[in-house]
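Of the protein chains in this complex, all but one are displayed in their positions.
Just so it is clear, A and B label the chains in written order, and each chain counts residues from 1 on its own.
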Amino acid sequence: MTGLILQQAVNALTIGAIYALIALGYTMVYGVLRLINFAHGEMFMLGAYAALVIVIFAFPSGAGLFGALIIFLAAFVAVGLVGVAIERAAYKPLRKTSRLSPMLSSLGISLAIQAAVQLVAGPQPIGFASLFPVKAIEIAGANITTVQIGIIICALLLMFALNRFVASTRLGINVRAVSENMRTAQLMGIDIDRAVSLIFFIGPGLGAVAGILYASYYGVMTPSMGVIVGLKAFTAAILGGIGSIPGAMIGGFILGILEVFGTAMLPILTDGYLGTEYRDIFAFAALILVLLFKPSGLLGERISEETMVYKRDF
Amino acid sequence: MNGGTAKPVTLGTKLIGFALIVAAIVLACSVPYMPNYYVRVLDSILIYILLGLGLNIVIGYAGLLDLGFVAFYAIGAYTYALLASPQMGIHLPFLVILPIACVLGVLAGILLGIPVLRLRGDYLAIVTLGFGEIIRVLINNADALTNGPKGIAAIHRIDIFGLTISTPKDVFWLLLVTCILVAIIVWRLQNSILGKAWMAIREDQDAAKGIGINTTNAKLAAFGISAMIGSIAGVIFSAFQRFVSPESFTFQESVLIVLIIVIGGIGNILGVIAGATMLILLPELLRDYAEFRMLLLGLLMAFLIIVRPHGLVPRSFTPDRLFAWMRFR
Partner (left out) sequence: MSLEFKNVSKRFGSVIATDDVSLTFEPGLIYGIIGPNGAGKSTLINMAAGSYSISSGSILLDGRPIEKLKKHEISLAGIARTYQNIRLFEQMSVMDNLEVCLYPRDVGGVWKEIFVPSYARAKREERQAHCRRLLEQFALEDAADWDANSLSYGRQRMLEIARALVREPRVLLLDEPAAGLNHGETLELKQRLAALRRPELIMIVVEHDMDLVMTLCDRVVVLHHGALLAMGTPAEVQANEQVQQAYLGTIDDIESIRAVAQSRKAERGLRVNADTVRH
């Protein structure tokens, strides 16, 4: 029994780690621009495809540890630059307009990127060899793979690095200032555009790494993989409190636990009537319930009735 | 929606209105002689016009971004599929199913509306998105009822008092009549005091409450009516295709309908017609480049939001101005 629980726990942490990395991108962008970036899921997808391209051209016979690091780094940078470009072209012109137009724009960009990748690489799933050595380990009756451990460690390292960056470096503090209060930060001389570009570099970069991890875990990638996973990661960001970086991290793991254990319990609780194919519903149900009853999430800002002056949405 | 400052209706506007009427009549008259392929395209356009008219009430008039509209489309389609096919062994006539689908649509709209009443902007959009996805997943997994991903086939044709709607041309006339009726109702709604209340809510919800509008009821009415129209479209779609599956009701489909409204003109009936026409015709004209369709549409959406957020059709192109030379009540 403990073996089963331990196994599910590792499964949960693995997928939770991936959700957390993607959620960070959503939360950083929302915290600064109040924008739900629908195209962020596509950054996740692009990461996997970018890694694929790099592997094909640079490491046709497999990559060792050093090669893997290069792949991660290159994909991070490449997708990060794509993120910056998208922000400049499609979101920046809308910054002063209504609340929802950037979101609608991001919807269009999301469609466009999926279509572009589909044009180039085709809609069919493409196999991806894991960047981690694949070995099964048995601990206390649980079957765990080194891939899972690799993913969890990788994600934790990145989250730790991000935390240090935001807390201690000049650029990181600027980013935090901009997300607290953009106008004040501007008045204090902080370059808003640069801070926003930085956010749109780091967020998509992290998402790209998550994409590579996901492709290593499941062994496959498709142009539309970003849609559902993106939405789930967004749920994770909301769960933890949208706008809060530690919130995104916690939210990711919580969603992973919810999904894995919930899906496992479902057949047991409903006598086999509802099966594991309802896995996706957990995220949507969690999303709706949180938004309806506690929209600020666990660690998010409490927006009181009085501070919101809403006029037109779009 | 009022057309900007009080400019007199120019000659140019009147000419465009005249040209549109002539084009519509010519088109309608030539349908009996058109090859089936073109008629199918027209049928597609009309279905999307219908969907656009429905969603326009929530997005265009009330200003609530609903990203899960496809759910109501699905409810209408599956209602007809379940009540007029071998799936459950029930074979009700179209004229009985239609009111049932309408009622179910309204109920679904209100059910979605109630929890999102307190939500604004982006949160509202996301919850409606989630709602749409939940409906799709439910349909996909409730095998016993809906046959899951395999879908429901052998759906009965529509039969109205002995007239069977079987060819694309028959469907064209049915859709045309439906579109005209719905357009008239929507036009009346737009100009009614309820329509003005919706626009006040869209402009500034708090100020609307401040002048005594019961925003709860008004928003629920918007959701209910738009859902009903979506449901009607679903019924006709289901009977026309004679096959439904969850694949037709994805998030991407919801986005497409939003795209129609955004391209054509938010809150403008003629905009919806223009948007639907563009959305369907473009890939047809570029048939050789069919794979580029989504790419172009995505880029077009982002581009239009930035450059022309009110859509292609100018706000002043409302039926009462275009057709002012006719006696318009």
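The working rule: contacts are C-beta pairs under 8 Å (C-beta built on N, C-alpha and C of every residue); 3 or more make two chains touch, one makes a residue touch a chain.
Quick caveat: nothing in here was measured; it's all calculated off a predicted structure.
**Q** Of the residues listed, B:T10, B:N36, B:T167 or B:N217, which one is in contact with the missing chain?
**A** Here the residue in touch with the unshown chain is B:N217.
**Q** Among B:R40, B:K196 or B:R242, single out the residue that touches the unshown chain.
**A** B:K196
**Q** Could you pull out which residues of chain B are in touch with the chain that's been left out?
**A** Contact residues on chain B toward the absent chain are 1-2, 4-6, 185, 188-189, 192-194, 196-197, 199-200, 203-204, 206-215, 217, 329.
By our rule, only the chains that are shown with their structure count from here on.
**Q** In angstrom, rounded to a whole number, how far apart do the mean CA points of chain A and chain B lie?
**A** 33
**Q** Of all residues in chain B, which touch chain A in the complex?
**A** 63-65, 115, 119-123, 125-127, 129-131, 133-134, 137-138, 141, 202-206, 251-252, 255, 258-259, 262, 266, 291-295, 297-303, 305-306, 309
**Q** Give the list of chain A residues in touch with chain B in this complex.
**A** 34-36, 90, 93-94, 97-101, 103-116, 118-119, 227, 231, 234, 238, 277-278, 280-281, 284-285, 287-288, 291-292, 295, 308-314
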